[in-house]
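The structure appears right after this line, and notes come after that.
One protein chain omitted, others in place.
By written order: A, B and C. Residues from 1 in each chain.
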């Protein structure tokens, strides 16, 4: 079989109820259809086991490739093995590196954590108090955490308070805990949040305590609400954005190349992220242009 | 007054020949039994014994402590003080299992059966189920055993595989009794087993009790139906306020003294009989061609001031009349008018609006609101009259309290106060509160289904009295009861149902217990 | 004659009346145990962080933090009084917050914020009434019906919103509902206290409220008392839905974000917990508004106190669970001595 054949591919995700994942699934589906392939999609509604079983069914039904959209590859070991045995490509987006996959299209989370943390530290001269909100249960967030630690450990004058977020209820939890921290009157200089959803809550808590001139927040993801916040004020100083739509398209291209026999020694194909500050934030309803957008603050000046 | 009755009781007790004369030790002997609930002394040093072959009746007002005594003896409550001997041996009964082990079986007043389970499972509930391989229940054996138990009490037409919830109340009572009687227990305790039974069933039960007594079992038996108590008992013990108030052997029973010991005063059982020849007003309730699942084309009329009895065996259609008139069961055909206006029997709400009020048979299931205070229980249907505004419908607390107080006083409801929980009242007083709820609300036609069930003799008289009073107020009352002797006592006229039809109408001197039973059993030649 | 009064009086104790001889500690604990635990917790946290915890600012903060849970749990109480489980409150809260932001959105219909609140409450009430109708006229178990309705609502919101959060473009007047103060008290707290007062008066002092209790206590007896039992499910579930939507709306105004998912789920189990805690407070065995409020405060104080003490998150889960068990143990002693 070759990429030019009318292939049968499956695009699936453990939880489609998120704008990012929907976008990836849609862009992958569109790209595959554009190649004249037959596409079947599946959404596990949060149930990873059901997703795995469904993926195995695709293999049994003789699909030519699997595209996993943001379901943790670490929890799909069995599926990946089965795909390998069946000799079909298993390409994933944003799902982590696991032996046996054809390739994962993603972002280098450790690097992203580093970028956000470095920008943050630079703005406070490596001194003062920083609060970190993260949920270390998710491997991608653990990677970002590693990036964060890699940076702050170099600054002895930096006081770090690490807060583990309660999930579910993460937004309300971050809002309440940020408020409680501010309530206790401690001087805080900056906040590092593991992902944009909770950055919103931290920003609101700061604004409502009227501390928006003293504290800023840095984050990662590049979700639309984060762009809105960056546009609306300075409390959310920046976010490191990923090319979500591009990942779906790249995944399909990767399947195409894999079917044609290409091997991917690196296994992980990192897409370049963007640093989104108020100078670079796209206008409402638009996305950053990932081809041209800057990755470091110097490129912006 | 109290002193007289106490001394009477003491005298009566003295006249009772002592048990210590020799012979085998009593099957069950209770000495100095005391049960203190927080704030209440429910039993105060009570002595009691049940001898071999004896049927021993335990009497007393609602709340006198009868059920508490039974619960202490059967391990449902832990006694505060006192000793229990079984066949002369002192025993500790800390749980229902202990009671079973010592050969004591019981039919409690409430909570005997699990309605969602089958008759056969209920019969063996708590016991050891026959098994296969030591694990799985052997259902064939269970059924066979259940059939044996049912046969022993003559309950042949109950399917052991039927669900208890499907049974009639009287069948449920008989199943509870079968459960206790069929065990090999030496002592069998029955707490108001006959409250839901009709006379035939009571006779069957008594037959078995006598037979078992002859075989050497002993019975402790509680009932508020004094007539049957005097009929069956070998001995009577009366409790009052948790204390021993007298004891009589069968041949020494003095009815008047017993009643006096129960109620603590001497004027209780003034045998009032309905005034014959009383003049009634206009017809209020007119029923014509009424048919329903168990009723075939019934026609009758009730007049202002009249108490009309509706008698019949369970399933005969008598009770169904009450359900159909109050919109609980669907009528197939027929017309019902109150004061000449047709009444829509679609549901209880419309029946209520049409002028009916129902006092249902099962107080706990159908009438009481357990978490509510006495005030709330009385005022509920009448709240519409006490709201301060038509939109928010705020209840005027003052008006509500006033009406509840007046009703409670009027009906002589005994309680700690208007705010006492209804659950904390004794059975008779709960029933008076239920009646009061409807008297306060008002109706043209009162449907009273067994309003005196499980109510003590003093309260019964009060309820009869109340019934007459509301009728005299110019309303019509429909009355039914499982106690046939109540019809001649309460009603001006009785309609007897058999097999869905009205087979007889009795008034005045013809209205006797035997005549009613005769007709209800299907006898053709009624005294009409 | 006097006997029965005495007995009945004493009997009432069983349920919780005043005891005459000596003080009835167990009874006291059953009623006030939860409240006492709440006060004990306040004392402990005060000792733990004397400069931070016991300040007016922090107490307002606690009230503010529980206000959304409070609004939702108070509404749920009405349903549970009637014996109906309402699991759709989670989705309803999400719907309320999202819909309100859509209505007031600068690039959307741009409806006046107060009108938007009314519209949201009306829509929620309508869905709640539909819940009630399905439950009482079609006879579907409330548990499943509301679970299913929650799923439908979730889907509709996800579909309409394309899973996107509305963040900027929400007018100040709307945000004020969740962020501003009135007379020095945060508006969400005022909203909660209003709901508290309204529902308290409703359940305790109106005919409809009394009828709801009657139905919850003995449905058949209520029907025989002429109460149109089925209609009340509509009222109860309408109120529960409206409160859930209001809670979500306040959350949206507070955060300045109309999120299409995950808002209400946060409060679902805690709302039930608060109502059940309430049923072991002051009037053991009965769901009631003031009890629910105590439950809400208990949960809020535990959360706030542990967070302020800087307890690590996993310890927060543990301690929170243990404190709940302890608080309710004190309230349940009554059951222990029941034999």
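Methods note: a contact is a pair of C-beta atoms (placed from the backbone, for glycine too) under 8 Å apart; a residue touches a chain by one contact, two chains touch by 3 or more.
In this text, all values refer to a predicted model and were calculated from it rather than measured experimentally.
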Among the options A:164, A:232 or A:278, which residue touches the chain absent from this view?
-> A:164
Of A:30, A:50, A:124 or A:209, the one touching the omitted chain in the full complex = A:50
Answer key for A:122, A:137, A:266 or A:300 versus the chain not shown reads A:137
Contacts of chain B with the absent chain, listed as residue ranges | 74, 76, 95-97, 99-100, 106, 108, 110-118, 121, 125-129, 131, 135-137, 139-140, 143, 161-163, 165-166, 328, 330, 347
Hey, which chain C residues sit against the chain that's not shown?
-> 87, 134, 137-141, 143-145, 147-156, 158-159, 163, 269, 272-273, 276-277, 279-280, 312-322, 324-325, 328-329, 332-336
At which residues does chain A meet the chain that is not included here?
-> 16-17, 22, 40-50, 52-54, 56-57, 60-61, 72, 74-78, 135-137, 139, 142, 164, 167-168
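Here is the rule we go by: only the chains that are shown with their structure count from here on.
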Using the average of all C-alpha atoms in each chain as its centre, how far is it in Å between chain B and chain C?
-> 42
Between chain A and chain B, what is the gap in Å from one C-alpha centre to the other?
-> 72
If you average the CA atoms of chain A and of chain C, how many Å lie between those two points?
-> 36
Residues of chain A that touch at least two other chains are none
